[in-house]
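Below is one structure, written out as structure tokens, with a few remarks after it.
Every protein chain but one is kept in place in this view of the complex.
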Amino acid sequence: MLKNFTGLPSKEKLDAFKGIDILGAPQFTKETLETVMNTAAYYEEKLIAQERLYDMDGKVMAALFFEPSTRTRLSFETAMLRLGGQVITVAEAAGAQISSASKGETLHDTMVINDGYADVIVCRSPQTGAAQIAADAAKIPVINAGDGAGQHPSQALLDIYTIIKEKGSPDGLTVAMIGDLKYGRTVHSLVDFLAMYKCKVVMASPEILAMPKDIVAKMETKGVKIEYRDNIMDAVKDADVIYMTRVQRERFEDINEYNAVKDMFIMDGEVVKNFKKDAIIMHPLPRINEITIDVDEYPGAAYFRQARNGLPVRMAMLALVCGVVGKGQK
Amino acid sequence: MLKNFTGLPSKEKLDAFKGIDILGAPQFTKETLETVMNTAAYYEEKLIAQERLYDMDGKVMAALFFEPSTRTRLSFETAMLRLGGQVITVAEAAGAQISSASKGETLHDTMVINDGYADVIVCRSPQTGAAQIAADAAKIPVINAGDGAGQHPSQALLDIYTIIKEKGSPDGLTVAMIGDLKYGRTVHSLVDFLAMYKCKVVMASPEILAMPKDIVAKMETKGVKIEYRDNIMDAVKDADVIYMTRVQRERFEDINEYNAVKDMFIMDGEVVKNFKKDAIIMHPLPRINEITIDVDEYPGAAYFRQARNGLPVRMAMLALVCGVVGKGQK
Partner (left out) sequence: MLKNFTGLPSKEKLDAFKGIDILGAPQFTKETLETVMNTAAYYEEKLIAQERLYDMDGKVMAALFFEPSTRTRLSFETAMLRLGGQVITVAEAAGAQISSASKGETLHDTMVINDGYADVIVCRSPQTGAAQIAADAAKIPVINAGDGAGQHPSQALLDIYTIIKEKGSPDGLTVAMIGDLKYGRTVHSLVDFLAMYKCKVVMASPEILAMPKDIVAKMETKGVKIEYRDNIMDAVKDADVIYMTRVQRERFEDINEYNAVKDMFIMDGEVVKNFKKDAIIMHPLPRINEITIDVDEYPGAAYFRQARNGLPVRMAMLALVCGVVGKGQK
């Protein structure tokens, strides 16, 4: 069994997922989160053992990507194929008019129709709230693969899965969040999960990219200890997990303001030297220059492992909502 | 067995389809039409029973969509996957240059080559007559999924399938066709099928969007009773089936003319009150505003069911031309 996980959840816990939509991090309790984590670990073991799975045999996933997100799409598609299922795909190019929507079809109508084709829908949209509209329209389960400024639960789940897999229970951990904490959808969802555990969060960002106050307030209400640091060197020194995000030039109205801070949140070999023993670095990828290439050699550079964790986590999500976890075992 | 259908056709009737191309409604006789209908009903029963099918096991369908038509493409792809087959896809974006054709490859050469890859080709093109070119070039069966102003037989087949499934034999039915009867490819193909039965067709459209005279003449020759109505209220009152299409602004040179008629062919709750008992509403989708959302609640609002009927109908088309209906049963 994979370290830090407790094995396949009980039938009761698995059955509780059957037919539900997965729309965002806030819908999870600690119990349902741990059901996903342990199911993901179950599938990761199967992947490692190179077992041929039939859990989704005969089933079809509709991947409806109304904006490009190649990595997320390929990860979901591979997850379905590795489960023994099949995939139909809409992959809109950037800036393309939305397929039938170019003829004016509403997302609601699109979903009612796809409902008749597939067993599960994975939906990506540039429009915040699109996943909820999709879920309301379709009788089959809908998984939100990102809806604008809204939620992206598979990313949040693979982030917390990575922390548990690499460091064990988040209880007692110090997690540093560095870079753009205002617009970074991934850190907002991650704190929803971290708030279920007793952990400390250290934040370091340019002032105008600070974590929004309502999220900070919510975290504090739930008992998360929060500390602020001015620079990356201070932020990493007592962290077990360092979650990097990119400081983008487009976020700044004043170029001088950007130039003043742009080099303050770069992870390089010098910063790594300041780490606590066994600290890990995470990043939702793609990275540009906020993590230098030399850091890739550091054993705690977990971001590629993190991306790959998307596969078992998405297998778990798909198999749970379709109620087929372990059903294909022969 | 599904109501209104007569069970799997005889081996002889099934075999008659093996290897043929399905290019348009006009190629059908009443007998071959009913073979498709009953085969579709056979597959719909399998879908309802959630049977895992192997009829297309090991076979590959090439979906060559040289213009976007997401719904039709997904429906054909799902049909192939549900039959146990596999799919390769070309899905051109709107306005894109046609793949290899951007290097100047002709449709003929493209088809000769794809002939060597796949077991069946499903072809969509903006160019009228493209399906015939494809069929002439390829030795394997070609199914026309729409060629410009030409034919779109899978839509026509799912339309007549919906009528039979919802209302029984078209014999004796009154079918109202409302909206744009001039440019609407779907109503032109549907009348080819209706002309095989003893039914009455009621038409209501703006004058400049009336059914073309040659089609009307052909219908009358075949014994279809035709009546004209000025408005939607009159058109629906004795109809068993109401087939709606959209009146598009682009069709009018004079905006005043458009404004004068645009609200005359809208299906809303008031119009539904004028219906004969158990009348059904059909629409090829996507709809814009020609059917208001409140109508969706009416039990006879059949347009989403109609769209879903595309799946068993396309399964039947694919399995018939590949000669594999029922072949995968274990």
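Letters A and B mark the chains as written, and numbering starts fresh at 1 in each.
Heads up, the rule we're going with is that a contact is a pair of C-beta atoms (placed from the backbone, for glycine too) under 8 Å apart; a residue touches a chain by one contact, two chains touch by 3 or more.
Remember, predicted model here, so these are calculated numbers, not experimental data.
Q: Can you say which of A:Lys11, A:Lys30, A:Arg71 or A:Lys276 touches the chain missing from this structure?
A: A:Arg71
Q: Please pick, from B:Met1, B:Ile48 or B:Ile88, the residue that touches the omitted chain in the full complex.
A: Residue touching the chain left out of view: B:Ile88.
Q: Out of A:Leu2, A:Ile20 or A:Leu81, which touches the unshown chain?
A: Answering carefully, the residue with contact to the hidden chain is A:Leu81.
Q: Please identify, in ascending order, the residues of chain B that touch the omitted chain?
A: So the residues of chain B touching the unseen chain are 57-58, 60, 62, 86, 88-90, 93, 96-97, 99-100, 102-106, 109-110, 112-118.
Q: So that we can see where the missing chain sits, which residues of chain A does it touch?
A: Answer for chain A: residues 50, 52-53, 68, 70-71, 74-75, 77-78, 81-82, 89, 93-94, 285-288, 304, 307-308, 311 touch the chain left out.
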